[in-house]
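This is the structure I have questions about; it appears just below.
Left out: one protein chain. Kept in place: all the others.
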Amino acid sequence: MTSPLQQKLKVTGPVVVTANRLGDGAVVYRSADGSWTEDLAAAAVVTTTPAAIELLTAAASDKLRAVDVYVAPVELTPQQQVLPGNLRERIRFYGPTVAPPGES
Amino acid sequence: MYIYDEFDRTLVDERVREFRDQVARRLSGELTEEEFKPLRLMNGVYLQLHAYMLRIAIPYGTLSSHQMRMLAHVAQRYDRGYGHFTTRQNIQFNWIKLEELPDAMTDLARAGLHGMQTSGNCVRNITTDQWAGIAPDEIEDPRIWAELLRQHLTLHPEFSFLPRKFKVALTASTHDRAAVKIHDIGLRMHRNGAGETGFEVMVGGGLGRTPFLGKTIKPFLPKRDLLSYVEAIMRMYNQYGRRDNIYKARIKILVHELGTEKFAREVEEEWQSIKDGVLALDHAVVADIAARFRYPGYEELADNPPELAKAREDARFRTWLDNSVSNHKVAGHAIVTLSLKPEDGPPGDATAAQMDAIAELADRYSYGEIRVGHEQNLALPHVAQRDLHALWRALDEIGVATPNVNLISDIIACPGLDYCSLANARSIPVAQEITRRFRNLDVARALGRLHINISGCINACGHHHIGHIGILGVEKNGEEYYQVTIGGRADERAELGTILGPAVPYGEIADVVEDIAAAYLELRARPDELFVDTVKRVGVDPFKDRVYAAR
Partner (left out) sequence: MPLVKAGHIVEDRFVRVLDDAPVPEGVAVILPAARLLADARDLVLRQAPTGVIWPNDRKVAELAPYLDWIAVVALVFPNFRDGRAYSQARLLRERHQFRGELRATGQVLRDQLLFLHRAGFDAFEVTKDADAAAFAEAVRRYSVFYQPTGDGRTSTLTARRAHGASGTAPSPSEYVAG
């Protein structure tokens, strides 16, 4: 797998750094204070490539808490609410778009 | 089914202990993710979009009721109350925590269940057809040979770090229900001119980015030579399979690049050095394994008993009987398929409650045995015909008696982007929408046997290349699009499907399937000409014209 440091990052909109938590695999986002949160609203949002690389490098070096770290797009609403920026990130944040068996 | 002896049980326990240590060393940071990942994959532990996923092997698709109850327990205790049966006769749990995996695996080991080698660059679950041992058209039970191979290739020190994954399938029927031609090694049991039973050995089948059908490198391999010959193939692959490019690392590429004949010669040369050594299978070894296969003490019963004849008066029961019940090689018995494809449901999923109920019914009606098919349905393999009506009522109650087996709504689908980190598009909601469009069973029955296979990415876990209708999810400009193929088939006349036309967006894919179905009704020569045969006869263009005329 390509190191995030080698990924050709080109940030053209707001992004966050996301990963899966090591212990349980839950989707988490990097916050400004260097912790991982499940709450997208508490994630650090950056808008330039250098800022993204810095955030990504710091996050990727935290090998004990998070795995498969990468940069993901987000959407900022007019009220500055942070939403997942594409279908894959929507599914990661909200969960599967289909109900489990036995529920409709 | 195979009963573990002390060796088998000890090995699984030792594997669990080793994994517990590996998890601890990962959580403490002593192992990096790069060092840990292949180890966890070799235990069937994936990291998916939302959580870790555990894939548990169901060797050649045979499960005891005891084991099914354990799966229900794991679903409830460690997961979110359900599991997904896969196209390789495994089961997947989607929400397991890494920290709890050693405990889950300890529980599973008590029932002889494990995730060994269900992922990673090693030999995966060896599959056969779910009617092994009970189908009338079988020459002998292939599962004994599958078990011999399974053991030989489990924690094999030479073949645990292959260039890429390796999949093996066996069939012992003229009608191949195990899709052996799309496996890295496909083995077809058959009789030669002298009446001896042996294996046709095919190599280099596989789907994904570059689909290939397997090539025969040995038309007839005596049973005695099974392990040594497979060893020779594996040794060739381990040494010469490409390791520079993961998209060219399967054995199918090696066979293609060397050429079938050269590949066969190289295997033969290696094999000549080992064929008479310790891997030659003698009667004692085979008899030892066979002795641990338990078969039911079938009652002597007659076909079409009065209970069944009477029950046929019930129209709903009759519909289910004609659809989901198949002939058994033992008189007075039947094979019952349980559809895990209810309208609107995620294909191949079962809840813990369903698993428990099915275990109960297996005990009562099927000598405690269940089968898992690569079409993502289950089967009860040993049902007395006189019990069919009572069984049906119970199956109907738990929602596994939809009479759509092999029909258009019996869809095979990978989990897709809703669960899988490799996916480009969703597959489950596409399957659900199609089942809604074809909810009318008269319509579905009129279309006859029609297999739809859906994959959410080019890795083709849904086997879309060999679907009568194959649907491949792709991503275009951040949107989900679907590429359709038709005319694929998975059996002894295996063929890869042909692309119909340009990919269509998510909102249109179910319409396209309806248009294909309508075109088939128009084009078929007779009501009993199967869809896939109509495609063979008229070609893809008439379908293409009708589907894309308005698009």
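A and B are the chain letters, set down in written order, and residue numbers restart from 1 in every chain.
Convention: contacts are C-beta pairs under 8 Å (C-beta built on N, C-alpha and C of every residue); 3 or more make two chains touch, one makes a residue touch a chain.
What you see is a predicted model; the values in this text were computed from it and never measured.
Visitor: Write out, one label after another, the shown chains that touch the chain missing from the document.
Guide: B
Visitor: Looking at B:Thr174, B:Thr210 or B:Ser273, which residue reaches the missing chain?
Guide: For the chain that is not drawn, the touching residue is B:Ser273.
Visitor: Would you mind spotting which of B:His152, B:Lys341 or B:Arg524 touches the chain that isn't drawn?
Guide: With B:His152, B:Lys341 or B:Arg524 as choices, the missing chain is touched by B:His152.
Visitor: Which residue from B:Arg69, B:Lys275, B:Arg371 or B:Arg386 sits in contact with the chain not drawn here?
Guide: Of these options, the touching residue for the absent chain is B:Arg69.
Visitor: Taking the full complex into account, find the residue in B:Arg243, B:Lys329 or B:Arg393 that is in contact with the omitted chain.
Guide: That would be B:Arg243, which touches the missing chain.
Visitor: Out of B:Gln22, B:Thr402 or B:Thr534, which touches the unshown chain?
Guide: Considering the complete complex, B:Gln22 is the one touching the chain left out.
Visitor: Can you list where subunit B touches the absent chain?
Guide: The list for subunit B reads 3-5, 7-11, 14-15, 17-18, 22, 30, 35, 38-39, 66, 69-70, 73, 76-77, 107, 110-112, 121, 151-162, 235, 238-239, 243, 273, 278-279, 282, 284-285, 287-289, 291-292, 294.
The rule we apply is simple: only the chains that are shown with their structure count from here on.
Visitor: Where the CA atoms of subunit A average out and where those of subunit B average out, how many Å apart are those spots?
Guide: Each chain reduced to its C-alpha mean, subunit A and subunit B end up 34 Å apart.
Visitor: Spell out the residues on subunit B that touch subunit A in their complex, using ranges where they run on.
Guide: 26-27, 29, 32-33, 47-52, 80-82, 96-99, 344-346, 349-351, 353-354, 417-419, 421, 426, 428-429, 432, 478, 480
Visitor: Report the residues of subunit A in contact with subunit B in the complex, numbered from low to high.
Guide: 20, 22-27, 63-64, 67-68, 86-88, 91-92, 95-102, 104
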